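Of the protein chains in this complex, all but one are displayed in their positions.
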Amino acid sequence: MTRWLPFPGLTLLLLLLWLLLVGSVAPGTILLGAVAAVVSSWVWLRLELPAVRFRRPLAALRLSLVVLQEIIRSNNAVARIILYRGTRNRRSGFVRIPLTTRNPYNLAALACIITATPGTLWVEYDSADNTMLLHVLDLIDEEEWVRIIKTRYEMRLMEIFG
Amino acid sequence: MSLTLLSWSVFLAQIFLGLAMVFAACRVLTGPRAQDRVLALDTLYVNAAIMLLTFGIRTGETLYFEASLIIALLGFVSTAALSKFLMRGEVIE
Partner (left out) sequence: MSHAADLPAWVAVITALFVLLGAALAMIGSFGLLRLGSFYERMHAPTLGTTLGIGSVLIASMLCFSVLQTRFVLHELLIAVFMVITTPITLTLLARAALYRDRIEGRDEVPLPPPPPECREDAAREAGSDGDSPRSITPSRQPDDRS
């Protein structure tokens, strides 16, 4: 099992992507896709990834709903800034945010969430003192951003990946 | 009636996307520094992918979807390589 299928979740995902790309569920397609998925998941063994513990799919679902809502809200906000305000009455700037987690999966997911949300950008991570540099388009209060990142995203991610 | 609405709105959307590509191209040409140009080129790729998707809706051919996927792939690879080049001066170390 572990020798042939080192990452069962990844293999299943690759098979699903293959079926979507081909656009059919004929037995031949599934067989070919399964062979391709199994063989290409062996490549990932060479990357020597740290072990991942994915717990609480419900919490992950809730987090993705929060992120979706936030993306829609900030799309609206950034579109308004671009159309109406331009560079007037607005200050953008960097905030350095101390993080609690050092888990690479947490950090990667946090970087993806922050960068995918318009208006905030993950610029740099400093592993020596575990801080990240955030750039905010409409910066009003630095402390507020530290609180938002830590409570809205980081705590929930630590719940999911440990 | 609804068909006219759909065809006109897809037409309007293509005009919007054409304008978006013009804006991004302006930034590629003017953009004061190299990173501005790379960012605008990435935006241009994304706009082109969306444009191909609207062509797909307009003609009803699924072939445009594959072209759009390939443009998105090429855009990712080229932007990643260019950012790497800006940082280190070479792509593969």
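Chains here go by letter, A and B, matching the order in which they are written, and residues are numbered from 1 within each.
In this section, a contact is a pair of C-beta atoms (placed from the backbone, for glycine too) under 8 Å apart; a residue touches a chain by one contact, two chains touch by 3 or more.
Not measured: the values here are computed from a predicted model.
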{"item": "In the full complex, displayed partners of the excluded chain", "value": "A, B"}
{"item": "Touching residues (missing chain, whole complex) on subunit B", "value": "1-3, 5-7, 9-10, 12-14, 16-17, 19-21, 23-24, 26-27, 32-36, 38-40, 42-43, 46-47, 49-50, 53-54, 56-60, 62, 65, 68-69, 72-73, 76, 79-80, 83-84, 86-87, 89"}
{"item": "Positions on subunit A contacted by the hidden chain, ascending", "value": "17, 20-21, 23, 71-72, 75, 78-79, 82-83, 86-87, 92, 94, 96, 111-112, 115-124, 126, 128-129, 131, 133, 135, 137"}
